[in-house]
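Chains shown are a subset, placed as in the full complex.
Note that the chains take the letters A and B in the order they are written out, and that residue 1 is the start of every chain.
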Amino acid sequence: MARNDLIIRVAGEGGEGIVSSGDFIAAACARVGLEVYTFKTFPAEIKGGYCLYQIRTSSEQVYNQGDTFDVFCAFNGEAFELNKHLMTPGTAVVYDYPGGDFEPDLPEGVIGYPIPMSQTAKDLKSYRSKNMVALGALSVLFNIEEETLIRVLTDKFARKGDKILNLNLEAFAKGKELGAAHEKTDPYRVADPQGAKDVIIIDGNSAVGLGAIIGGLDFFSAYPITPATEVAKYVAKHLPKRGGTLIQAEDEIASIAQVLGASYAGKKAMTATSGPGLALMSEMLGMFTMSETPGLVVDVQRGGPSTGLPTKHEQSDLFLAIMGAHGDSPRIVLSVEDVKDCVDMTVEGLNIAEEYQCPVIILSDGSLAFSTQTFPTPDPSSFEIVNRKRWDGEGEYKRYEMTDDLISPMADPGTKGGLHVSTGLEHGETGAPKYTPENHELQAKKRFDKIKPIVDRYRPVEIQGEGDADVGIITWGSTIGVVREAVQRLRAEGLKVKGFYPKLMWPMPVEQYEAFAATCGKILVPEVNYQGQLSHFIRSETNIKSSIPYTICGGLPFTPAMIVERTKEILS
Amino acid sequence: MSVAALNKVEMTPKDYKSEVPPVWCPGCGHFGILNGLYRALSELGVDPDNLVITSGIGCSSRTPYFVDSYKMHTLHGRAGAVATGTQLANPDLAVMTVGGDGDGFSIGGGHMPHMARKNINMTYILFDNGIYGLTKGQYSPTSRPELKAYTTPYGGPEEPMNPLLYMLTYKATYVAQAFAGKPRICAELIKQGIAHKGFSFINIYSQCPTFNLIDTIQYYRDLVYEVPEDHDPSNRGAAIELARRKETGPTAGKVPMGLIYQKEAPTLCDKMQEFVDNVGGTPDYDLNKIIDLSRP
């Protein structure tokens, strides 16, 4: 497949400015109309530890972080060593030398550009601008539009005062000089500037926050947890502009309880957390189900079980999201593919919660959380906003009235004549406790049947490729972006491969899974968890016999190449 | 509590009764508190349409069913956190939480400090019977060591807590204590608590003749004494002094009944509104202005 894209990886010790240099490159590329998809990993420790930032950029849309880097920039010896095995002949490596903490032993064929980053920063008496030196060198060596990059830096540092700005620009200029002194022998260059596009660039967590605000959120209850905290950070900043409230609760149980209370008050309410927090919310999520209260939780998944790998990527909360409740307790579970999706699905999540009066869980993940991506600037007026069915004030109000569509009108407190109890006990139509066998069977059926139509809302599930296929790939979450590219590549090679990309994880659109599978010889299900959690549900819910799980759980996303390879194995 | 909901209606105490008859045992103290609550609502003219009562799980947590209002019968220990959400989401509502000693101080004990110090504009009535009633009689955080119950067949091994001192320490801005055997005093203190702007907490002793056989109505009658006339409820130090159980003197071993502490302070809502005002917040703030911040 033709690639005009480039992947630059910057790595070093946390605190060395890896993240900001990556951000600068990403912003500069985005400003000149290139598409950007970044990927980061952090250590679970607060200070120090290995940190990585990878920028993939192209004039065409990029769906994932890519296979591996073309250009590597090593801030220290550890970073170099950890990435050495990924370097192949032709890889360009910029590294801190002389004056750094290492003297690299470059693999055969790898093209090295030593840049004395630390030394230069030291000479400038500005230790913190080591990353600017690197940036200058990268800019000149790999065609990162200098003028734009300088404007990005200026915008960023202007707030910090002229002194800091100038120091950084000086370091940048020095780095450029050092870079230019090398003879470039590798072929890698960032694609040339395109016309500036109407895009934004934002990370997955902020995008959830943006979606929430577009979706009409009124109330957010936060409890910090990696890698979800930045959702609250974004909302805390912007929600007051719409007159809404964000509160930091004492724990996740209080958060979800507050969401219940706010939603009962007639407001749109949500929280965001990661696996451990979602686990703590299990009991209260059942109360949403039983009391038929709208509520949204975004779970930015991380490596588990337990505290696990708090800063690493994993897609392993599907079981908990779907089945983590006592009793027969239906929920709606959605997933997101990329950063744009974080916006769209959060709006959607708020809508669906309102429409079906039930708990909705959106599964994002650690790689999307911090990934910044470019996408067309959303037009807030283009989003459909759904509000709960409210009582019309006619007749006697019954909170849990049996209606044709099984959705009972709600009466917000303050509504005349709408007095009622919202309860976690089994109840009859009025909300009064009712434990007869017939009633429990009836209400259980109501709770399950009322959400069934959601499946129609997600019909058809997106399919990539047409006609019959030898291999159909079913996947979810951010793995979709990886599979998209793999399917493109495989089809470009003339192989009969298709992709199936559900966003609605539960209830499962069974019929559509089955229809897809009917057109495929074999079914491959890649996902980043140990057990093959989606595969489990494919087995339990559909008639698909022969699905082949492909699971990894190393804290990293798949690469397109891995999917391509595995698919070919299956094909042969 | 939200002043918006006060003096809105003329209703007798009886008018606040729902159709659901209380499911409590004969002689249960909770009846007295419920009557006090009806009366307080009536005297303040609280509009049932704008009143939300939340509760957790327990005999006492059944109370909302018996009051004509909006209400949520939530989970064990979580009623206060739920009410916090309701109050913040719609500050025009009058918000109240009712529940037991187990509900509020055992499983719910982690939420109490934060409602108080955030000064959530709501009223919390704690039905303190020194026992887990609904689960048929276990030790609670306010049980006396003498109590032998399900999980403490050989007596209780721990110091009972002091609800008043807790709530004062947590910086509740209204702290009072009553006894179910005195529904008029209950009514009065609940009324003042409702009228208070900020977090008000009322601890009410309530006998459980079915499972707590040592804290009888007579025991409580003897336990409480009226807050002395000269107590200054605006004095936090004096309130703390009053709340501590004396070991000597005329009130040795006894507990005060009445208003212990009251202070005007900004509620969390007030402060949130300040933030909104500072950023020029409005429901029709142009979203594009927010989105534009993410342009590269």
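Following the convention adopted for this analysis, a contact is a pair of C-beta atoms (placed from the backbone, for glycine too) under 8 Å apart; a residue touches a chain by one contact, two chains touch by 3 or more.
Fair warning: this is a prediction, and the values are worked out from it, not measured in the lab.
K.L.:
Taking the file as a whole, write the stoichiometry using the chain labels present.
P.N.:
A x2, B x2
Here is the rule we use: only the chains that are shown with their structure count from here on.
K.L.:
Roughly how far is chain A from chain B, going centre to centre by Cα mean, in whole Å?
P.N.:
Each chain's C-alpha centroid was found; their separation is 42 Å.
K.L.:
For the complex, which residues does chain B have touching chain A?
P.N.:
Contact set of chain B toward chain A: 20, 48-52, 54, 64-65, 68-75, 78, 81-90, 92-93, 110-111, 113-114, 118, 268, 272, 275-276, 278-283, 285, 287-292, 294-296.
K.L.:
In their shared complex, at which residues does chain A touch chain B?
P.N.:
Going by the criterion above, the answer is residues 26-28, 30-31, 152, 199-202, 206, 210, 213-214, 218-219, 221, 238, 240-245, 247, 249-251, 253-254, 257-267, 269, 283-284, 287, 291, 374, 377-378, 380, 412-425, 432.
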